[in-house]
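Report on the following structure.
Here the complex is missing a single protein chain, while all its other protein chains stay put.
Up next, subunit A:
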Amino acid sequence: MSETSTETSTETSAGQAEESGALVELSDVSKFYGNIRALEGISLQVRPGEITCVLGDNGAGKSTLIKIISGLHQHDGGSFRIQGEETRLASPREALDRGIATVYQDLAVVPLMPVWRNFFLGSEPTTGRGPLRRLDVAHMRRTTHSELLRMGIDLRDVDQPIGTLSGGERQSVAIARAVHFGAKVLVLDEPTAALGVKQSGVVLKYVAAARDAGLGVVLITHNPHHAYLVGDRFVLLKRGAMAGSYEKAELELEELVRQMAGGSELEELSHELERG
């Protein structure tokens, strides 16, 4: 019974996707771990030059959603389309090849390696032939510097270990890397979670820069203030299900904050605390 409804809804949304040119579209996606429902009935669209924010408390299913989009897990139901084409990603590598780059909060970079080595890690350009095939170091250094500059990061020395950069700068380098390697969709996992106010601002600036470069961005966060600053559309998750999906025009910050803070649950809590 749910199958028929899924089909009709995907057909219509696929038609919309072609019109609107959504890079990634999830409709009615679900994921089960054994008999535990991790996600159910999730729909979202990622369009070029737009930021789609996914908000939710811990355990709401944000990370499961990321893992599906970045190819670490496969969805169990619903449809996952990349540029209108029904897809089931087998690996993170495949996701990368299809233009989906994911920047994880903690494992974005190798701290002891120089910035330029990190920037090209896994996709190093080489020059020369046979046994003389070697890293194109000059090109790597230059490109790293200019690509970071393009994102507004002025690094004095691309040879410094990336671990000496601040958390925000490291995130930004990882974002610049994804942009440079031609990602069409950028998935950001809680990029501001571990950062202070100023650093968060820096990162959000680069997220906006990536959007302006024409990428579709998925921003996963539990901070409604950060989301509202840059987001174009908002998907709220609660216990593995959609609690709401809004465009920026139809949503006030106060409403988003209220929803995120727990809404009615928070009011209940405040009553309980008052009594105590």
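Simple rule for what comes next: a contact is a pair of C-beta atoms (placed from the backbone, for glycine too) under 8 Å apart; a residue touches a chain by one contact, two chains touch by 3 or more; residues count from 1.
Throughout what follows, contacts and distances are computed from a predicted model.
Missing chain, UniProt name from the options "Xylose transport system permease protein XylH", "Putative membrane protein", "Biotin attachment protein" or "ABC-type xenobiotic transporter": "Xylose transport system permease protein XylH".
Within the set A:41, A:161 or A:201, the residue that contacts the chain not displayed is A:161. Interface note for the absent chain: among A:113, A:208 or A:241, the touching residue is A:113. Listed here are the subunit A residues that touch the chain not shown: 92-93, 96, 102, 104, 107-113, 117, 120-124, 126, 133-135, 137, 141, 145, 149, 154-161, 163-164.
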